[in-house]
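Down below is the structure, laid out as structure tokens.
Omission of a single protein chain aside, the complex is shown with its protein chains in their original locations.
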Amino acid sequence: MPPRFLVRHPYLLLVLAGVLFPLVGSEFWVGTVAARALIIGTMALSLTFLTSTAGLVSFAQAGVAGVAGYTLALLSPNVTGVGVEVAWPLAVGAALLMGTLAGVLVGWVSVRSSGIYLLMITLAMSVSLFYLVSQNTEVFNGFDGINGLKAPVVWGIDLRAPLPFYGMALTAAVLSAAAVLYLDRTPFGSQLHALRNAPRRVSALGFNAVALRIVAFGVAGFIASVGGVLNTWFSGQMSPGAVDVHAAVNLLVVAVLGGIRHPLGAFLGAITFVLLENYAASVIDRERFNLVIGVVFIVIVLFAKDGLSGLINQLRVHLNPAWTGGRRAKTRRKAA
Amino acid sequence: MRKTIGTVLGAVGVSALLSTTALADDIRLGALATLEGPFAQSGLDGLRGVELALEKYNYTVAGKKITLVKESSNAKPDVAVAKTRKLIEQDKADIVVGPLSGGEGIAVKEYAKSVPDKTFVNGTSGAQDTTLRDPAPNFYRFTLDGAQWQAGLGSYAYQNKGYRNIAVIGEDYSFPYAQVMGFQAEYCTLGGKIAQKNWVPVGTKDFTSVIAKLPDNVDAVYVLLGGADAVNFLTQYYQSGGTAPLIGSSVTVDQTVLSSKGPFRQKVVGMLAAGPVADSNEDPKWVEFVNAYKKKFPDGLQSPSLFAHGYYVSTLAVLQALEQVKGDLSNDQKTFQAALAKTEVTTNSPTGPIKLDQNRQAIADNFVTEVAQKPDGTYYSQIVKVAKAVDQTLGMDRAKFLSLGPASRDNPPCN
Partner (left out) sequence: MRFYILLSLNALTVASLYFLVASGFSLIFGLLRTVNMAHGAFYLLGAYVGYDIASYSGSWVLGLVGAAVAVAAVGLAMHQLLLRTLGNDELRQALVTIGFAIVVGDLLLAHYGGITYQFTPPDALYGTTPMPVVKGYPTIRIVVIASALIIGLGLWLLIHKTRLGMLIRAGVDDRDILSAMGFNVQRVLLLVFALGAGLAGLAGVIGGSALSISPGEDARFLLSSLVVVIVGGMGSLAGAALGALLIGFAEQFGLAFIPNYATLLTFLLMIAVLAVRPQGLFGRG
């Protein structure tokens, strides 16, 4: 592959790095740390997509991923003895569908709210889901959740083994990211940009602003669901802890760390988050992970408006102003 | 091009960091407990138990050094599995002791099945199904489960206290269900009645409306709440003018609650409860354990909690089995695992003999206690009865016990 091609498409470098990672990382790093970062990144991508394209901030994405996770859990063999067992492709399909519908529902209920109000109503919906699943024992098995879920074995390959699972997480992340970047350039993307910058004019021009928003939430819901399905396989169980207020806050933290105004910031944030989670211990006492993450978060919010991806963009512009990526970053800033 | 080379060099550098260093021929013991969130104190006490046990063996078995790797979860099952994975895959632990709470236990048991050449020994998690149904062949529990922890309580309440009709209030999840099941196995069989069961959502802080619902004519109220919830309930119960005596579960008046700060404690003297440890135990081995605990951890609790105890006996069992096989973990740990399954902790156990059943679940003693106050003002649990060699099926035939189904809000019924 000619390097020039790579320079023109810097994202391909990232994909390449992802594909090559198993060659250098141990099983734990590939199957647990990196896979987890990709999953969290995919879920956070659903948030950065909403924010970067349509200017919508949602606290409900962890909940939406949870809807997909619970659907999958209820339709898969489990040791808890709840739900109905169906073939796994059907279960995954249903999970993605339910998650997308949940996203649509969030968009529909919150259609009249924006800014911090939107943040709060989505938080409320997320917390409602938490109380529903933690207090309903008949369907969701309450506080204890659904245990003993396994990723399927396809053609003799256990999808939960480190390498196949990493491959799956990477594929999901790359496809989701590519879809978001592609959508950004379509007319639909432009309409969402318009929705972010001048919502009233969108309506004046004859576009259906309400429908646009709901579709955006649906797309975000689908992406979150992809993350939710993988996350359920990853942890082998589904419990209210996956949709509680801490999960919602963590996802927002990840998105803001990476840079909520760039879709790919999600992955940057997720990698940072997972590394901090594993290595906060060597910086400070093992128990004080939250302190570290809180301080890092404050610093990012105060001093790096666009998070780590913003910092990288600045660095790129600074180092190589003629670079295509640099010019795009500049226009982006002008637009914002 | 330069960039690409840079990237490759960078990747190599990172990989050098990521790859684990070669390990000496020692045994690596992972310990998983909850050091984050509200259960942090309990997890800390659990790890104290692990350290005490290792110290007893001077961190050496059959000439092999034992390296302890600690890891923390936050009482969530998915985090417990992720951290167990880290212990096994990254820290190369041979044996893992943990986790601390019920949901975590079931999740770790499921994970254990995927790594049959490693050995897992429960910390203090007390869900029945960790070992009762669909057990993992390499998962061992040397502590009792939630139902076993109530052994002796029901018959004591019925026979010695003369309670015939009680009300139940508990948090709405599997652990309290299991505890009620353990209580009912004796109390209801003897002919006791339960007038009302109130299951409150996890996280409820204000119980006064539920207290108002309690019938006036009950002989006692059986409370299955722990930590801050227990403190809130006890306060609100007495403030609301509640007069019926209270019976506690294994966490309602344990050391974490009795060490709390607040006026509610004056009222709990005499309260009945049951659990795997009793502060006033006069067994010399318990006294020895308490003294070692206090000496090593002067800033610990007034008396080791059931968490310190559970992790302590579990680690002891591991060390004892290791000693027996002379530290031999070869053959995918099969020799060691077979030895562990037969291990009986007797001479070392501070709370009476512990052995395992066919599902690798402990059969051990359980204590019925009453809260009492020392002259120095501190509160402790006093033994009133010991239930000997409690097994997981509570003395029932295994098939019959399994046919009762999992404990739930209304299962098993009391009749």
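Note that the chains are named A and B in the order they appear, and that numbering of residues resets to 1 at the start of each chain.
Heads up, the rule we're going with is that a contact is a pair of C-beta atoms (placed from the backbone, for glycine too) under 8 Å apart; a residue touches a chain by one contact, two chains touch by 3 or more.
Since the structure is predicted, the reported quantities are computational estimates derived from the model, not experimental observations.
Undergrad: For a quick check of understanding: of A:100, A:137 or A:191, which residue touches the chain that isn't displayed?
TA: Hidden-chain contact among the options goes to A:137.
Undergrad: Which one touches the absent chain: B:130, B:236 or B:393?
TA: Checking each option in B:130, B:236 or B:393, the one touching the absent chain turns out to be B:236.
Undergrad: Which residue, B:129, B:172 or B:186, contacts the hidden chain when the whole complex is considered?
TA: From the options B:129, B:172 or B:186, the contact with the absent chain belongs to B:172.
Undergrad: Considering the complete complex, identify which of A:90, A:301 or A:315 is in touch with the unshown chain.
TA: Here the residue in touch with the unshown chain is A:301.
Undergrad: If the missing chain were put back, which residues of chain A would it touch?
TA: On the side of chain A, residues 57, 109-110, 112-113, 115-117, 119-121, 123-125, 127-128, 131-132, 135-137, 245-246, 249, 252-253, 256, 287-288, 290-291, 293-295, 297-298, 301-302, 305 touch the unshown chain.
Undergrad: Since one chain isn't shown, list which residues of chain B touch it in the complete complex.
TA: Spelled out for chain B, the touching residues are 37-42, 172, 198-201, 203-206, 208-210, 212-213, 227-228, 231-232, 235-236, 239-241, 256-257, 259-264.
By definition in this document, only the chains that are shown with their structure count from here on.
Undergrad: Can you compute the centre-to-centre distance for chain A and chain B, using the mean CA position of each chain? Integer Å is fine.
TA: The answer is 36 Å.
Undergrad: Which of the residues in chain A come into contact with chain B in the complex?
TA: So the residues of chain A in touch with chain B come to 3, 6-7, 13, 17, 20-21, 24-29, 31-32, 36, 79, 81, 131, 134-135, 137, 142-145, 147-148, 160, 162, 231, 234-237, 239, 241-242, 278, 286-287, 289-290.
Undergrad: Taking the complex as given, what residues does chain B use to touch chain A?
TA: Per the stated touch rule, the residues are 1, 3-4, 7, 11-12, 14-15, 18-20, 35-36, 40, 70, 72, 76-79, 81-82, 85-86, 89-90, 102-103, 106-107, 110-111, 114, 127, 129, 133-134, 171-174, 201-203, 406, 408-409.
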